[in-house]
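Note that one protein chain is taken out, while the other chains of the complex remain in position.
And then chain A:
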Amino acid sequence: MARAITTRKKVMWTALSWGIGLLIFFPILWTFLTSFKTEATAIADPPVWFAFDWTLENYRAVQERSNYPLALTNSIIIAVGSTILGIAIAVPAAWAMAFVPGRRTKDVLLWMLSTKMLPAVGVLYPLVLLAKWLGVMDSRILLIVVLMLINLPIIVWMLYTYFREIPGEILEAARMDGASLRNEIIYVLTPMAIPGIASTILLNIILAWNEAFWTILLTTVDAAPLTKFIASFSAPEGLFYAKLSAASMMAIAPILVMGWFSQKQLVRGLTFGAVK
């Protein structure tokens, strides 16, 4: 919608957009500021904005809380693990569906999507029961598998939409030149598929990192990731705003940065190609 715009109009829109943008971002900004305050300043009346003695004390205190390093490690292992596992299963499937489509490809894709829409509470007890029976309750491997399964439809879909954009003619040309299937995959397909795979990995790590149903209900201590660790602050004795803020910032900062890089992929990954 590019139209001739006067500078005054542009300045006006700019001011409005920045105002609203900052308003929406404010809770995160406030958490960021509070994380550098002392507990007393954090609840000062009236609130202190910038003029306080910035301290790193809270970050140190949270890191010294016995279970923080464990929660961070668990979050990383679970998010990365479930993503790697999911990619390993999804790449062949998406590759086959994109390049060798059959009559039922569409049905399979839609069916996969439908599994994503299954409400988690519908399978809550059986999963708890199976986990206990297998002796994997509160273990990382359980969460890796469960999060892989709930995100697998999204991974397959994203990869499928990326792979479909790779022109089939290129593959045919390679085949005409006598490339074997293996060479075709290694030298032709992989370089073209890597950006799509990378975006998929990025989005999936974000989704797995923030998942807060299974991670809360299937863990107690040993496998508890940051989602569960943060929830432990909701207990009354955990009411320390500055420390809560520091813990929150450490939990969301890496994902915020990754999220900003994956804006475009977000639309693709979460709308299943319904919006272009």
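Here is the rule we use: a residue touches a chain if its C-beta (ideal position, glycine included) is under 8 Å from a C-beta of that chain, and two chains touch if they have at least 3 such contacts; residues count from 1.
In this text, contacts and distances are computed from a predicted model.
From the set "Cytochrome c oxidase subunit 4", "Sugar ABC transporter permease", "Ferredoxin" or "Transglutaminase-like putative cysteine protease", the protein name that UniProt assigns to the chain left out of the figure is "Sugar ABC transporter permease". From the options A:56, A:110 or A:170, the residue with contact to the chain not on display is A:110. Only one of the listed residues, A:56, A:198, A:221 or A:267, touches the absent chain: A:267. Counting the whole complex, the residues of chain A in touch with the unshown chain are 1-3, 5, 10-11, 13-14, 16-18, 20-22, 24-25, 27-28, 30-31, 34, 43, 45-47, 89-90, 92-93, 95-97, 99-102, 106, 108-110, 112-115, 117-130, 149, 152-153, 156, 168, 172, 206, 209-210, 212-213, 216-217, 226-228, 230-231, 233-234, 239, 241, 244-245, 248, 251-252, 255-256, 258-260, 263, 266-267, 270-276.
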